[in-house]
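Structure below; questions to follow.
Only a single protein chain was left out; the remaining protein chains are all shown in position.
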Amino acid sequence: MRPNTLRSKIAAGEPVLNAWCAMASSHAAEAIAHQGVDSVTIDLQHGAIDFAAAFQMLQGISTSPAVPLARVPWNEPAIMTKLLDAGAYGIICPMIETEAEARAFVAACRYPPMGSRSYGPNRVSFYAGTDYAGQANREILLLAQVETRRAVENVNAILSVPGLDGVYIGPGDLSLSFGVAPSMDPTDAAVVQAMADVRERARSSGLIAAVHTDGAATARRRFAEGFQFCSLPTDVRLLIDAVKAAVREAKPGV
Amino acid sequence: MRPNTLRSKIAAGEPVLNAWCAMASSHAAEAIAHQGVDSVTIDLQHGAIDFAAAFQMLQGISTSPAVPLARVPWNEPAIMTKLLDAGAYGIICPMIETEAEARAFVAACRYPPMGSRSYGPNRVSFYAGTDYAGQANREILLLAQVETRRAVENVNAILSVPGLDGVYIGPGDLSLSFGVAPSMDPTDAAVVQAMADVRERARSSGLIAAVHTDGAATARRRFAEGFQFCSLPTDVRLLIDAVKAAVREAKPGV
Amino acid sequence: MRPNTLRSKIAAGEPVLNAWCAMASSHAAEAIAHQGVDSVTIDLQHGAIDFAAAFQMLQGISTSPAVPLARVPWNEPAIMTKLLDAGAYGIICPMIETEAEARAFVAACRYPPMGSRSYGPNRVSFYAGTDYAGQANREILLLAQVETRRAVENVNAILSVPGLDGVYIGPGDLSLSFGVAPSMDPTDAAVVQAMADVRERARSSGLIAAVHTDGAATARRRFAEGFQFCSLPTDVRLLIDAVKAAVREAKPGV
Amino acid sequence: MRPNTLRSKIAAGEPVLNAWCAMASSHAAEAIAHQGVDSVTIDLQHGAIDFAAAFQMLQGISTSPAVPLARVPWNEPAIMTKLLDAGAYGIICPMIETEAEARAFVAACRYPPMGSRSYGPNRVSFYAGTDYAGQANREILLLAQVETRRAVENVNAILSVPGLDGVYIGPGDLSLSFGVAPSMDPTDAAVVQAMADVRERARSSGLIAAVHTDGAATARRRFAEGFQFCSLPTDVRLLIDAVKAAVREAKPGV
Amino acid sequence: MRPNTLRSKIAAGEPVLNAWCAMASSHAAEAIAHQGVDSVTIDLQHGAIDFAAAFQMLQGISTSPAVPLARVPWNEPAIMTKLLDAGAYGIICPMIETEAEARAFVAACRYPPMGSRSYGPNRVSFYAGTDYAGQANREILLLAQVETRRAVENVNAILSVPGLDGVYIGPGDLSLSFGVAPSMDPTDAAVVQAMADVRERARSSGLIAAVHTDGAATARRRFAEGFQFCSLPTDVRLLIDAVKAAVREAKPGV
Partner (left out) sequence: MRPNTLRSKIAAGEPVLNAWCAMASSHAAEAIAHQGVDSVTIDLQHGAIDFAAAFQMLQGISTSPAVPLARVPWNEPAIMTKLLDAGAYGIICPMIETEAEARAFVAACRYPPMGSRSYGPNRVSFYAGTDYAGQANREILLLAQVETRRAVENVNAILSVPGLDGVYIGPGDLSLSFGVAPSMDPTDAAVVQAMADVRERARSSGLIAAVHTDGAATARRRFAEGFQFCSLPTDVRLLIDAVKAAVREAKPGV
């Protein structure tokens, strides 16, 4: 089976920079995947992407060395099965607040006896190799999103679930949950503290501390803080910012 | 009929900044259209876009004040008809080298007696209004691409064709045609001179001088030179540049 | 944030006429939206429409003054999140039978602290404005479908849920639930009585009484009865009826 | 090979009522095809439809007894080949003005030795049967659009081309060509006379006289005049008219 | 209502051979449906297929005599409703392990009073006829997948659920559940015994015993064992095997 390079990079202490796709475009996904990022996440929750688009995006990403990941819309096995069968090498699951939810997430993504994932690899066998079924449990990366106050309180229990590889902090929802305006780089002291706590709990458990960011500068800072996996803003956001900047520069007086 | 604001802007001496879509994504097109550009061109020649995607992109752009334009893949009436019926408010036609080609282009896009466009407005009547047919010849913008040495030699004849609104320089193909490497900001003296000549001929004919650029800085310079309409790089290029820059910034040591 | 005009219309006592899309066609949705209806609902339950089509339909509807709504296939947060992020200004949720179900529905569609909607507005910010997140809870319209005997029995409890804007009667399922053949204009006394009861409970609670109809004549009658929001038959039904009528008229002897 | 029932109906003197699809929706096409029309035409010229959508629409229409036809965007062999291979049982070609153009049209659609259609039946063999290649020249219906003054002048020459089955009058373009506003039911004397002349020439040549209409009433009148094949307005138009009428009826005071 | 021919075939003791579609291709589905299989199942669980593709595939299959079935991704009513409304004549539901799960499955697919399926037939009325609603409960085929050790233990309870038509064994997951490597033709004694037990329980209950296979030879053997319904490998698998065999034969030395 093709190895999941994110695992070896993290084991080697290399920072993992993850791109984030919110547009249903395999063209954009392939373009992004070839620019030096370590992985590309297809966002089926807040991204305007469903399975059919994700399938094509997985094909586009698979032409590059970047590892294809997916964020699912909800902690439901149906879509996880489909994305894994289609070639996702990791799943980010939103709104995991309890150990039970984390267990359900892991069970849906691991073959028996580790979990209850149904057998039927499809496109993934072209990407991973025909020995996929026997080794998938070892390579697929599972990250639970910790993004509410309740999840922070339960983070130890969440991190204790066998088969989970790490936690992924969503600073926007976490901010809302703490009663402050959503931000991808929170400054509220309680939120900042919660993020640090979760990061340290994950690291001390030997698991991955991952986080969403509002751009490369924040990502760089997060890596320095000890996060091992940082996501860039969405492709839509990068595009909007680029066009806005171009308008300002090309027509300064307007 | 909804007026084509590009006409009034150019009449008023305002620079027109045009965004350029090469991805088949109505999401990207709509996002771009809302960032302050004057128009958005859907590129069906070098863009990975065909009619079905263009139709959806026209819907996305139509939610914004930006004017929807299309670059056709070739000087053929079938695709021009379809794009105009679907709501394009202007057509950029590649590789116009002779007066006859310019006449054919205009004929395909103007209703009789000015041309021979077939009658059958479709989606465009939602965008333009139900009085479209009677006024379309006055509002639709037609730009002929001048992008070969031969076209430069024939530029006066091309500019003389009634119903044509201007010329659009493609610096890449023009460079190739002059035997130098393709560039969106050519430095070869002969190419630079040809671009200046075409610009001046268009302006002195009372027509529009338009040009493709490699970014906002060049566009700003082109406006200063007298070009009235400048295109930004493609959405794919903006995305690639943004991701590349983010990788460099977030992982400087890698 | 762009205001939800349905709220002001209902506050002013104006009848809201809602079109109903069951075909996965952004062309049809845009065409319908421009004909004077107050809103257009994209039906993801019985309509042959999934998220990808709904996204494009939202773009098409957004070119018009009609308010874009969606009926979700089931009371599940994943699809509600995606549709709201994509620009739906209201959600109709089928088969709400209990207060708990109504609470879950509202929670999925309202940001904290009112609910638990996850933060990540996407396309909606082009339509609504960049101040969407802070004001969405105030503008988004939530209608719970009351369409079973059990729901009718629980209607007071359902109407008591904070954040719910009204109830939407589905006469077809309601008829089945009462043991009679499905009809969009029921004549069974018990069903008729149930519909009247639900309508009056909603009105006396200060909430919206909405209903599906089998056509304009019934809608007109429903408005007179006190319903504030009436849906027309699906686009497919309108098309079928139009073609059938044309066949009868054009070929009378056949 | 499955017989083309339009041929036998016309031979028997039965009027052929043809529906017209301008939306890229296989759902709409299938719905329409089941309402009693004799054929359904997929319009790739003014309809917002390209080959991929037409393929699916052909599948939808093939579930009904209605005969699937296509109007091509232009007199070009590439798209005709693809549509015939995909299961179109007839082609309507726009803007045929000369005998040479009619010959080119026929050549593209008939196998050698009658024409030069390239061999490669694809989906059509499921619909027509595996003996398609040997019998297609006999069953496929070819109608040349006569819709300009020049075409009217050349109608005898056009009708003389072997392998052509008839002419299809486009009243909108014909009106424009005569210098009057486009109408699907022209009242200009010269246009009316031209339509009658073309109809009679076709009938006296033993070929089919077909015409576009603005609705069932006009179609009925056209049948009485001697036209054998009449098209209804587009699906978009039927839908618009139905919604408009419903708005007027449901909200009379608005 | 068009009868479900699978019912009469099984009643007559005829073996039902079912094709299996894992690619989102209505072209493939239609091609397969015309080759003499009794039914074609669209797999939305492990197949790379979602609702939009399934809709088009249902259109393609409906041009043939083969009965259109769907395997849903999970025991959830939303997708079952949509597929039935779109024309599926039967549903195969994965991972049914208990009587309660079987009851929920049946309830989602049967109209009241037998179940709680929501009323709103859509495309299915073109295929089935306009009397669909009243007769659907009698014709639609429901098969529960028995594919875990727990399901085998509960098979009597599952088979007792009114409205269920049979059980469908998934040998791959069943193998995994018994702790052996997944196989579509298991040789492990315990798995073989479980399959025989389930088959006999179904037969003795008067219900259908169905099973997935790894090819025609195994299917033939299964029919001989008493299975009444056997599925072929996926379209992707058939294609892969055909290309592999061609490479070996055409380039033997390579």
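Going in written order, the chains are labelled A, B, C, D and E, and every chain counts its residues from 1.
The working rule: contacts are C-beta pairs under 8 Å (C-beta built on N, C-alpha and C of every residue); 3 or more make two chains touch, one makes a residue touch a chain.
Everything quoted here is computed from the prediction, not taken from an experiment.
Within the full complex, the chain left out of the display is in contact with A, B, D, E. Summary of contacts with the chain left out: across A:R123, A:R237 or A:K251, the touching residue is A:R123. Across the entire complex, the residue among A:N4, A:Q59, A:N75 or A:S118 in touch with the chain not shown is A:Q59. Between the chain not shown and the residues E:L6, E:A19, E:I96 or E:M195, the one that touches is E:A19.
Hidden from this view is one chain, which touches chain B at 22, 24, 45-48, 50, 52-53, 73-74, 76, 94-95, 147-148, 170, 172-173, 175-177, 179, 181-182, 234, 236.
Take chain E: the residues that touch the chain left off the picture are 14-15, 17, 19, 23-25, 27-28, 31-32, 35-37, 48, 215-217, 219-220, 223, 230, 232, 235-236, 238-252, 254.
On the side of chain A, touch with the chain left out of the figure occurs at residues 26-27, 30-31, 34, 55-56, 59-60, 62-64, 123, 126-127.
What we mean here is this: only the chains that are shown with their structure count from here on.
Chain geometry summary: the mean Cα position of chain B and that of chain E are 52 Å apart. Residue positions of chain A with contacts to 2 or more other chains are 24, 48, 50, 52, 76, 236.
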